[in-house]
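A single protein chain has been omitted from the complex, and every remaining protein chain is retained in its original position.
Here is chain A:
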Amino acid sequence: MSRKRHRLVPETFGLKRRRELGDVEADPLRGESVHVAVTRSLRPGSAREAVAEIVRLFPRVLFEDALPPIALRSQVYSLVPDRTVADRQLKALQEQGEIRIVQLGFDLDAQGIMFTEDYRTRVLKACDGRPYAAAVQKFLASVLPACGDLSFQQDQMTQTFGFRDPEITQLVKAGVLTVRDAGSWWLAVPGAGRFIKYFVKGRQAVLSMVRKAKYRELLLSELLGRRAPASVRLGLAYHVHDLIGAQLVDCVSTTSGTLLRLPET
């Protein structure tokens, strides 16, 4: 019983929490490198490394490299243990202009994160040779570095950045802007519709894998070892990070590893 109490006392009291044996073994989410000493350093301490890690998991081949690798905010939460710190770091990265955050339409909480460079190169490649290329290039050159927000207002676009209405229509046609309501637009990724469709289907599929299991719980290693059903195109590890971070499954640490359990509520 005293062992349980040890875990409750926070670090402010100057305690060294006894390293649990679970930390030492390889985290199956990382897949390879089973080295004991190294796994501690592989866990990203910062949001930037978390985003880079998820970007590595993103299947570029599936989208023929036309889509920038997108990570979700919930995936960053699953890798960085403290949510408030993760939020602050993401905000700092957003202000520096290193990442862009995009509102993915299907859920109020789901926000996609990608590196600005990736976004810029992919968008330029997508609009190559099309009639709206000029407007898109003007947008990428003037608006993106200046305004790091998720959405843009009518007066902002026309007055501050000098876009005319036909140009804005071209941007919407190019897929760079999505209409939000009269006079405001979300920043969007051209061609992201397919990604969102695969993502939503895959999330439901992985969640149903846990739901169908006996007692509605699955060991993480077993889940990752199973064959992905056909509707999971983005990879099991990608979806598992998202489920853990969005708290759609509870993570319970057991002697056999991490257990994913559906919450009772």
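Note that in this section a residue touches a chain if its C-beta (ideal position, glycine included) is under 8 Å from a C-beta of that chain, and two chains touch if they have at least 3 such contacts; residues count from 1.
Here is the rule we use: contacts and distances are computed from a predicted model.
Chemist: What is the protein name, per UniProt, of the chain that does not appear here: "Alkylglycerone-phosphate synthase", "RecA family profile 1 domain-containing protein", "DNA excision repair protein ERCC-8" or "Sterol regulatory element-binding protein cleavage-activating protein"?
Modeler: Checked against "Alkylglycerone-phosphate synthase", "RecA family profile 1 domain-containing protein", "DNA excision repair protein ERCC-8" or "Sterol regulatory element-binding protein cleavage-activating protein": the hidden chain maps to "DNA excision repair protein ERCC-8".
Chemist: From the list A:Asp65, A:Asp82, A:Glu117 or A:Asp165, which touches the chain that is not on show?
Modeler: If we include the chain that is not displayed, A:Asp82 is the one touching it.
Chemist: Can you list, in ascending order, the chain A residues touching the missing chain?
Modeler: So the residues of chain A touching the unseen chain are 2, 5-6, 8-10, 12-16, 18, 77, 82-84, 86-88, 103, 108, 149-153, 184, 246-247, 263-265.
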